[in-house]
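Attaching a single structure in structure tokens format; questions to follow.
Taken from a larger complex, these chains appear in their original positions, while the remainder are omitted.
By written order: A, B and C. Residues from 1 in each chain.
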Amino acid sequence: MSKLTLGIIGAGRIGRLHVDNLRLVPEIRVKSVSDVAIDHLQSWAEEKQIDVLTTDYKDLLNDPEIDAVFICSPTTTHANLIKEAAAAGKHIFCEKPVSFSVEETEEALAEVEKAGVKIQIGFNRRFDPNFRKVRSLVQDGTIGNPHILKITSRDPEPPNVDYVKSSGGLFMDMTIHDFDMARYLMGSEVVEVSAHGTVLVDQAIGEAGDIDTAIITLKFENGALGVIDNSRQAVYGYDQRVEIFGDNGTAQADNNRATNVEVSTAENVTKDKPLYFFLERYTQAYIDEVTEFAKACLENTEITCTGFDGLQAERIAKAAKQSLETGKPVQLARTSQRVVN
Amino acid sequence: MSKLTLGIIGAGRIGRLHVDNLRLVPEIRVKSVSDVAIDHLQSWAEEKQIDVLTTDYKDLLNDPEIDAVFICSPTTTHANLIKEAAAAGKHIFCEKPVSFSVEETEEALAEVEKAGVKIQIGFNRRFDPNFRKVRSLVQDGTIGNPHILKITSRDPEPPNVDYVKSSGGLFMDMTIHDFDMARYLMGSEVVEVSAHGTVLVDQAIGEAGDIDTAIITLKFENGALGVIDNSRQAVYGYDQRVEIFGDNGTAQADNNRATNVEVSTAENVTKDKPLYFFLERYTQAYIDEVTEFAKACLENTEITCTGFDGLQAERIAKAAKQSLETGKPVQLARTSQRVVN
Amino acid sequence: MSKLTLGIIGAGRIGRLHVDNLRLVPEIRVKSVSDVAIDHLQSWAEEKQIDVLTTDYKDLLNDPEIDAVFICSPTTTHANLIKEAAAAGKHIFCEKPVSFSVEETEEALAEVEKAGVKIQIGFNRRFDPNFRKVRSLVQDGTIGNPHILKITSRDPEPPNVDYVKSSGGLFMDMTIHDFDMARYLMGSEVVEVSAHGTVLVDQAIGEAGDIDTAIITLKFENGALGVIDNSRQAVYGYDQRVEIFGDNGTAQADNNRATNVEVSTAENVTKDKPLYFFLERYTQAYIDEVTEFAKACLENTEITCTGFDGLQAERIAKAAKQSLETGKPVQLARTSQRVVN
């Protein structure tokens, strides 16, 4: 079996998570990791059998043995790293968002296209079995032509304000997953966005110029409507539900829970809360996304979640922010590129 | 519209419940009520527009205007009242059990047959929409040939010990409903009973010679097996579930709850407890059983729950008691009569 | 027991439904019914024990024995009938919407106030046990301060186009119930509406100048956001769900089903579809609303669903229509009156 040799750029929480998951995939070998600070990573790297631990990501790009890189560094570094990796002929797995600037993202993706390497964006939710099933029910016609999409997406607790300040804002940091999910489930592009947002969870988030509660209405190219509701704090856990309603029926995905045990006592009847956060809820999806990336690189097949998908999600996030600021719906330019199915 | 004129014998809890429900049925007029003590019933009878309130049930039997009687007096009086009512040419609705003696019941039913009047036994659960649907799924072949029947039947709180002493015991008082449900759902007679019981809820029940917790295994004429589990105290409410498993699938009826609201908080995710007891759970079933009785009398159609059904449930209860005492399975005699469908 | 004597104006579907339900309430006597055409109603009126059947509603208003009237005639007649009934000193139960004109409604309600009679608007859903429980969970603080309201409201099949033409449009005819539910659950006034709508179910509805699919975003005076999604056709039945999410948790009401039976076969695992339409889903709510109206009239207590509630729902419907036409959010004037709790 031929293996895919990888380098990881950025060993923060998500970078280390990917290393753990990549080690479960027999087709993959994680050879190298770079980070701006590596002293605290020595024993970790040893345990994970990483051969090369370096402060310079160029060591990875210059290593001819490395087939692909995972870009897990801060968002502001993504676009340049994509360009350099593409130039070095490496396949790319890049965390979301690609950048905070649609133009930067476009430039970076142009380099990827020129280089002919593959790029996958880290929209892990596309690999969740519940959402995959909902999408398949749309695609196979079970629910007919889609009319209404609903996504509920609420975090269990707000990030700290420092994170909020550098996050690009709720739409770019959090809702961007939902914008991608909307396109993924609907199989059609978003053509108009109307956003409403407010600060109800944490005043400090408002003082940092962001919102923590939002409802965003979408219009799709196929004529359907959609709505996303977001909150930075659902005290009962990570609330991740979707529904697509069409002329033949409706498909709803509920939250996952640790067990399906129901307990009845004199006080009440209870079941488990939703799984706490993305690490618990999307455990398998994180494994599946890197497995599919490896497969696409090794077998030269289509990427499920492309650079164009990353770009479109950013465009919608940008439009949502503009709608929030102007109080008006914002049109998105039609694009000749299509949703990858 | 021709109306059915009724007399009620016994104005205890169940008798008064029937009066309330009968008043919702346009085809019915409740003319008379008898009870051994009537002083405390005067204002009640007036409010319910009862014309005749008497201490002598014979006043009802002798009233030519009365078409049918409801026997809601203590069990020990049922058999004689049935005989007298039959002799008087009245249709009969009799609460369960018909009597504590299979022979007495047989004698009483023989009089009913001779008189050619109708008799319905108060197995109200046959009229519950959930159980009706399960039965229909058996009858229409959806689940195929039945292999296993499961009934869970647990009361929310034990009766007081005085009641227990005069109740005929758990099997005759409480499980008798489940024995009837078993025949009703399975559409086949019980041919063997094995009972296991114990005292876990209230030692006073044990001292009164009864049990409060039981598991009863049934064999049916069609070869299927069944199991009933009983408790006198489910602290979370009235637990009434059934399942029939067959070679094409399984059908399960769950408990009913006051609302379907689900509440998620930081502590837990809760839904409503099961409805508290039989008055709440079987509200509509109690209305439907008397409506069907009226219809059967007025239109001379088949009774859903016959005297034979009452007799068979008693026979099974008797066998269960014997099995509990002997520690061995007890066979039931085959009968040429059939389950009414 | 003192009884409330009623006259019914308009004996169409909803008028006759009310007669059936009113007959279940012991405190009520339905004496008279008026309709523009009564020939076909003779046997119905006899069966329902209606004393007076007339083509002239003034016969009801002039009858000193009549305490209250039910206005069940076409919407365009409501405002004048309210004024006349108020002038005649009758309490009023009026179907929704009060009128198609906020000004007309305001005028009619002013007459009601002057006359000092009671008026209740037929927002039957306020009496549904599921929604009542959700509201109580908001009011008792279980879910904390509300942040997001979600209402899904979809009919099982579209009305015919003739009805659509005279209905006042989706927002005034159908969503008006949801606008009322939004205020009822949130306990706070709507201050801004943004509506998106389209024609996806039936082109004839579009040709009649209406829409059949909509998403409406609401802002409340308490700072919360809300969203309603509507469709004129959910092929699986009447889809009526609500959720209120707050800083202490979330409360969700699901659809009601005829039974809770679950069937597992080799093909799939199924449960009952949602109850078909409003007559099935809101059976008990229709009974409860007239019972509460009778109680309020007889005991001079507060009406649960007032004329002001009817007026506010119309104002929101009007604003939604304007938002749909202009493509912009529409502000609602603050009002000194308060949501009745």
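By our rule, contacts are C-beta pairs under 8 Å (C-beta built on N, C-alpha and C of every residue); 3 or more make two chains touch, one makes a residue touch a chain.
On a predicted model such as this, the values are computed, not experimentally measured, just so you know.
Of 4 total copies in the complete assembly of this structure file, 3 are presented in place.
Criterion: only the chains that are shown with their structure count from here on.
Residues touching across the subunit A and subunit B pair largely coincide in numbering: over half of the numbers involved belong to both copies. Relative to the whole-protein C-alpha centroid, the nearest chain centroid is that of C. If you average the Cα atoms of subunit A and of subunit C, the two centres end up 42 Å apart. Each chain gets a centre from the mean of its Cα atoms; for subunit B and subunit C, those two points are 40 Å apart.
Averaging C-alpha coordinates per chain places the centre of subunit A 58 Å away from that of subunit B.
Of all residues in subunit A, those touching 2 or more other chains are 234-236, listed in ascending order. Interface of subunit C with subunit A (complex): residues 145, 147-148, 150, 152, 154, 194, 196, 198, 200-201, 213-215, 217, 219, 223-227, 229, 231, 233-236, 239, 245, 247-250, 327-329. Residues of subunit A touching subunit B in their complex: 234-237, 264-266, 268-274. Residues of subunit C that touch subunit B in their complex: 1, 24, 47, 129-130, 133-134, 137, 142-143, 248-256, 258-266.
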